[in-house]
Every structure is written in C-alpha cells, then in structure tokens.
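With one protein chain held back, the other chains of the complex are shown just where they sit.
On to chain A.
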Amino acid sequence: MDSAEVEFLAEKSPITIVPNFAQEKLYLISGDVGPFNPGLPVEVPLWLGINLRQRGKCRIVPPDWMDPEKLTEKKDEESQSKNFTKMPCEHYLVVAQLVLTAATEDIPNSQQIKTLIKDIWDLRVAKLRSSVAEFIQSEGTRAKLDHLTLLEINSVRPFLPHSLDHLYRFSKTAFNSNLSQSQTQDYS
C-alpha cells in the first residue's frame, strides 16, 4: 500500500471543528454532518475539516490525545513496555501531520507535540524492527500484531511478508526433496 493510500484512509477519522459560518445539515453519502453554527463545535471527517480550515472557514479543535502531557505519558508507557501499547488514535501520525500542517496556529504547543509524536513513532518503529528480526530468527509461521497502526504495518511492507514467502518456499522445497529422496530409497 502506498503511504498516500494510508493517508486517504486516515482522512476519514473524525475531527472536531469550530466553524465561523452557518450552514444547515449536509447529507453526505458517507453520513450526515452538521448543522454548522458559528462558534459551536461540530464533528466532521478530517478531509472536510482540513479543507474548511484551508479556506479559513473554521478553527480545528485538537483531539484529546494531542496534548503534551498525555503524549509524554504515552511515550513513557511505550518505552517501558516490551509490547506495543494501544495508541489513542488508529492513525496518530497521519492525523497529527495533517492537522499540524494545516492548522499550526490552532494547536497550542504544536512544536512540542510534533517532537513527542516523532519520538513515539521512533520508539515504536525501533521496537517493530527488533521484533521482526526476532520473529524471523525464531522461524515463526504467524504473528499477532495487536495495537500496531496501519502506517507502522505499512513500514515493514513489503519486505517482511515477502521474506516470509521466500522462507516458506525454501522449507517446502526442502521437505518435498527430502520426501522424494526417501521414496527413491524405498524403491531401491
């Protein structure tokens, strides 16, 4: 999957905005949004929120988790845990990237948040790399990947599934050639 496709999927996540215009309810195919009233927060899909923000029609309310204190906590938890911890948002990096680029002024402490999210990402990807190495060495046939977000999974694609394909092919061929060897011996 391309990163662009991951971004496309992430753009569906909900975000709260404070509009500066009035508009009746919109009947979108993906669901109804609105009504919009100046100053009243309303939840919209991220793609719409970003677009309205770019046109200067609203202010974006940062999601709960986009807060230096909470992110520091998350970072500590992540660095202490051996496993992957549950992220507050399925597409945390993409959402943060989009929101922080389009609406830097709406987010307090945006620079700090950026650094923290990058730290969490680095921690998790490092963890992912070392567990991939461990997994390949243990010759596992399957793995459970709870709490990994799509972008993180995408970062080990295609090389992880692909190398597993090859390993599987090798072991299958080795087995089949052993089998045919032992069969020929039986006949002789």
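Definition applied: contacts are C-beta pairs under 8 Å (C-beta built on N, C-alpha and C of every residue); 3 or more make two chains touch, one makes a residue touch a chain; residues count from 1.
By our rule, contacts and distances are computed from a predicted model.
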item	value
Hidden subunit of the complex - UniProt protein name among "E2 ubiquitin-conjugating enzyme", "DNA replication complex GINS protein SLD5", "Dynactin subunit 6" or "Protein PTHB1 isoform X1"	"DNA replication complex GINS protein SLD5"
Sites on chain A contacted by the missing partner chain, in the whole complex	1, 5, 8-9, 11, 21, 23, 26, 28-31, 47-48, 51, 141-146, 148, 150, 153, 157, 160-162, 164-165, 168-169, 171-172, 174-176, 178-179
